[in-house]
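Working notes, beginning with the structure itself.
A single protein chain has been removed from this complex, and every other one stays in its place.
Chains: A, B and C, in written order; residue numbering restarts at 1 for each.
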Amino acid sequence: MEAFLLQILNGLDKGSAYALIALGLTLIFGTLGVVNFAHGALFMLGAFVAVTMSRLLQLSHKASEPSGTDFLGNPRYEDVLYVQDIFGAELGQTLVDWAVPVSILVAIPVMLLIGFVMERGLIKHFYKRPHADQILVTFGLAIVIQEVIKYFYGANPIPTPAPDAFRGSFDFGVLLGFDPNTIIYPYWRLVYFFFAAIIIAAVFAFLQFTTFGMVVRAGMADRETVGLLGIDIDRRFTIMFGIAAAVAGLAGVMYTPINPPNYHMGMDFLVLSFVVVVVGGMGSLPGAVLAGFLLGILESFASTTWATTAVPGINQIIIYLVAIAVLLTRPRGLMGRRGVMEE
Amino acid sequence: MGILEVKNVGKRFGGLHALSDVNLSVAENSVHAIIGPNGAGKSTLLNCLVGKLIPDTGSVSFDGQSVLGRKPHEINQMGISRVFQTPEIFGDLTVLENMMIPCLARRDGAFALHGYRAMMRDREIVDRAEHMLEDMHMIDKRGMHAASMSRGDKRRLEIAMCLAQQPRLLLLDEPTAGMARADTNNTIELLKHIKDSRPITIAIIEHDMHVVFSLAERITVLAQGTPLVEDTPDNIKGHPKVREAYLGETEH
Amino acid sequence: MTRSHFTRRGVMKTGAATGAGLTLPTIFTGASRAQEQGFTNAPTGDTVTLGFNVPQTGPYADEGADELRAFELAVEHLNGEGDGGMLQTFSSKELDGSGIMGKRVEFVTGDTQTKSDAARAAAQSMIQKDGAVMISGGSSSGVAVAVQGLCQDAGVIFMSGLTHSNDTTGKDKKANGFRHFFNAYMSAAAMAPVLESLYGTDRKAYHLTADYTWGWTQQESIAAATEALGWETVENVLTPLAATDFSSYIAPVLNSGADVLVLNHYGGNMVNSLTNAVQFGLKQAQANGKDFQIVVPLYSELMARGAGENIAGIPGSQNWDWKLENERGSRYTGTNAFVQSFGQKYGFPPSQAAHTCYAQTLLYADAVTRAGSFNPCAVVEALEDFEFDGLGNGPTLYRAADHQCFKDVVVVRGKENPDNEFDLVEIVEVTPTEAVTYEPDHPMFAGGELGECNPGA
Partner (left out) sequence: MTDQTDYTPVAAQLPSRRAARDTILGLTRKDFGLLTVVIALTMLAPFLLNPFPSNSAMAQFNAGYPDLMQRFVIFGIFAIGFNILFGLTGYLSFGHAAFLGVGSYSCVWMFKLLGYNVLPGILLAIVVSGLFALLIGYISLRRSGIYFSILTLAFAQMSFALAYSVLSNPSFNLTNGETGLQVYTNDPQWLQGDGPRAPHIFGLAMRETETLSVGAWNFQFNAGYYLCAVVMIICFYLSVRLFRSPFGMMLRAVKSNQQRLNYTGVNARPYTLAAFVISGMYAGLAGGLLSAMDPLAGAERMQWTASGEVVLMTILGGAGTLIGPVLGAGFIKYFENIFSKINESTLHAWFAFLPDGLEDALVAIVYPFVGKGWHLTLGLLFMLVVIFLPGGLVQGGNKMATIFRRDRKGGGVEDDAAAQRQAGE
């Protein structure tokens, strides 16, 4: 029972990341009809916004007095943070500590801007091109983005811890009347889950309750008709691309304390998030969210020892097995619509 | 006993009765038109005939054999060819190649692995395809990219492709929809020519009464998923129920 | 741009000698002349080409970059430029800064991508196109075994870089291949006494193991070593190589009855699994009335940097550490000389990967000089059972039976308050050679044959 609850918790968390990335991916599929292989790179860029932010906050200058010697025997000077110079020692330290949450504020405009530039500068010209061309150009772009990040930040993962207040973990077991230490869960992962839930709810609310969202949804259903109504759907789609980029970016920002980011983390998520989108059903937003959480939870269960003892290697193939099973029984994924991306 | 027998066919989509208790008999070598207002179930009926949809109840038989449960290509191989509302041709292929595919399908069946034979050296198929194009006055277009032709020519090509299979029953789904009057007349002439030049049964779904009364030998009127009446064109013209249910609406 | 000054100037000099500004006499296709001397890529002219095959793309690119720095430094020292580094401390005094046997050392580089296929392709190109007579480098065991096999077939020497699997000098050992780096068995043997003194003999261990060859040999080794202490292995869970999040593997640990978690992971896997373990509070937890502990058998500086403050207090083993001579005395002479010249050139201390690559290059050059020939068979003979000192690890033996180096193993622990990003670990103990030596026919290494040295051509 405890193990069951534990893996559900783990699954929810993994699912949050899958769902957030898949949400943006399916939004782009559904609205623009573009297969965006650079979406993983957007997730990674988000994470590096957090890295950059935390580095900026930790910019420092050398103290005037030496305080020891370095490994070559030369005098060493302590670093003094600029933020502490500006905001005082205490507030400065807090800011450094809260670098990741602070990055969210920066990441939203940055990622929106990146999204706009990408759509206007590149993706726009590929709406009417075959999916194969879209794949090639966005894959090329993903490599370029990756390499640029690698050039500046190196290939090694960069630890980006959560604020002190959110380190450590929470003992659910005690809350539910189990023994201590049976169901523990890190605070930051809880934060991530709630954050993901809020973002998903916000995206749905935006599409559901604003006129802008209504037009976009109509455009997803039938682009030509909406175009005939004289509505400038292209501009709205640009904004949607920006929003999808921002969602991926925020998912990346918040992910940094969970696992240290590196330049190819986007590629790690790319294939999985495509599987999630397709299992959910091409162009279906609820489908993407549902499939994200479903696959996350199943993956967690497949990782338990009893699962791997029963079927060795099940943890490595579960997602693909589920994808095959779903696609063979439900031709358009869990919630897909007829005719989307079938040609 | 007609070549196509539809008995008690019913089809529901959710709570909607698209077809209920449809009976229809198409006599061999006749031209039979099915007319009816929008939403009368014409297209649903047609899709039941060619295997795209499977009716919930009833039976459909062609030349004494049931077509139910067969796939579209199997039904086609039985001798039923279908012309679509918007011309469905192989846009990426040349006109000649478009013509060769039905010829191959007729000779080699639903699947044949001729991966090593040079297509253009297959005289039998090329000759037949070219002959068919000559017959349709399209031989000068044979090297053209099919997608780049006019809509009228695409329609002509599609009909030619269907005929190349020498079907016993030709199903036409609003063949003149969206056409200018001149093109419509050409199509009527073409169909008349086809009808007169070979033994063939034609079933046609049509909105345009001009086409229907120029061609049809018998007409079935469909309304709200059931046949209202079936008779000769002259009788249909004067039929009060038809006027009320259908013609009255379309001609004001 | 100062760092490559020497190369450029050297090239200009030789360029002028051949009378063409654009000429680069590095690249000779030796194959045509090979028959003359009876082995692959016999160097002709006044240069010899070495091939440095390191990961330049993919997750280990930074480690590869550090290896490449060390190679460049070694070439510089062999050619008599810079301060000479460990040449001054090396017990063998054959190398005098005039290249190798009077031939100036040139090098070519390639990208292994940490994939066997790509690594072999890059090595092939160095051998077939550039006439490399020795290949070195690499940062994973799969690649090392793959390239070692290739070099055996092609008839060149392979001086492996970072490879830790038992198989490299076990069931996949090859006569033309040599490993300076330590291995999984040695890690385990070195860790055992330290683990005993740190955590006692009554412990229950939970293993998370990367699900591929290296992970298995590492787990097998450490489990055997700790069980010999009296520890109990509660569970061994295999994790997919491609896993990026380990929460579902970490979460059940605390409730399993174990009080030690052993992470048989390397690189990105280790960074993430350790980060996750700390997130789940394993470091602060109590189990079986003891403080819960985490052990990472194989450490590397770059992994430590990736895991950040999470590594504080966590023990692991290393082939070498740049503080060795300062903290453990002159037995480890050479360390400071190397750190000094590396630090002067690049501004930060070298990693163990850099150290092993530097040492391997020197060892090869020395063996050639002592043998008086570039012929791989002569080099093999010179290296087999070669005892040396002064390369930073103390007295070392290149054992003939399996071409594995035997030397002291460093056991380290993550620092609680590191001063900077290069000084993340502290040395806990140095386990002496005797404690980590094993018989060549030890079951964990059985199954392969060294075979005959192959001079190729």
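FYI, a residue touches a chain if its C-beta (ideal position, glycine included) is under 8 Å from a C-beta of that chain, and two chains touch if they have at least 3 such contacts.
Note that the coordinates shown come from a computational prediction; the quantities given were computed from them, not determined experimentally.
> Counting the whole assembly, list the visible chains that the omitted chain makes contact with.
When the entire complex is considered, the left-out chain reaches A, B, C.
> Write down which of B:G15, B:G69 or B:G143 is the residue touching the left-out chain.
B:G143
> Pick out which of A:S103, A:S284 or A:Q316 touches the chain that's been left out of the picture.
Per the contact definition at the top, the residue touching the missing chain is A:Q316.
> Specify the residue from the set B:K71, B:H210 or B:K241 that touches the hidden chain.
Here the residue in touch with the unshown chain is B:K71.
> Just one of B:G115, B:P199 or B:P240 touches the chain that is missing; which is it?
B:G115
> Residues of chain B in contact with the chain that isn't shown?
50, 71-73, 76-77, 81-82, 84, 88-94, 96-97, 100-102, 104-106, 108-123, 125-126, 130, 142-145, 147, 161, 165
> What residue numbers in chain A mark contact with the hidden partner chain?
Interface residues of chain A facing the absent chain: 35, 122, 125, 128-133, 135-137, 139-144, 146-148, 151, 271, 274-275, 278, 282, 312-313, 316-317, 319-321, 323-324, 327-328, 331-333, 341-343.
> Considering the whole complex, not just the chains shown, which residues of chain C touch the missing one?
1, 4, 7-8, 11-12, 15, 18, 21-29, 31-32, 56-57, 61, 64-65, 68, 72, 107-111, 115-118, 120-122, 124-126, 128-129, 140-142, 145-146, 149-150, 153-154, 167, 171-172, 211-214, 238, 240-242, 447-449, 451
Keep in mind that, in the parts below, only the chains that are shown with their structure count from here on.
> Enumerate, in label order, the chains that touch chain B and chain C alike.
none
> Find the chain most remote from chain C, comparing centres computed as mean CA coordinates.
With centres defined by C-alpha atoms, farthest from chain C sits B.
> Rounded to the nearest whole Å, what is the centre-to-centre distance of chain B and chain C, using the mean of the C-alpha atoms as each centre?
Roughly 74 Å, centre to centre.
> Which integer distance in Å separates the CA centroid of chain A from that of chain B?
Those two chain centres are 52 Å apart.
> Got the chain C residues that touch at least 2 other chains?
Residues of chain C never touch two or more of the other chains.
> Counting only residues that touch at least 2 other chains, which ones in chain B make the list?
Expected reply: no residues.
> Provide the residue numbers of chain C that touch chain A in the complex, in ascending order.
Contact set of chain C toward chain A: 58-62, 211, 235, 237-240, 242, 244-245, 247-249, 251-252, 254-255, 268, 271-272, 275-276, 279-281, 284-285, 287, 302, 305-310, 322-323, 339-340, 343-344, 349, 419-420, 422-423.
> Residues of chain A touching chain C in their complex?
Counting only chain A, the residues touching chain C are 2-3, 6-7, 9-11, 13-14, 17, 70-72, 76, 150, 154-159, 161, 167-169, 181-182, 184-186, 188-189, 258-260, 262, 264-265, 268-269, 299-300, 303-305, 308, 313, 315-316.
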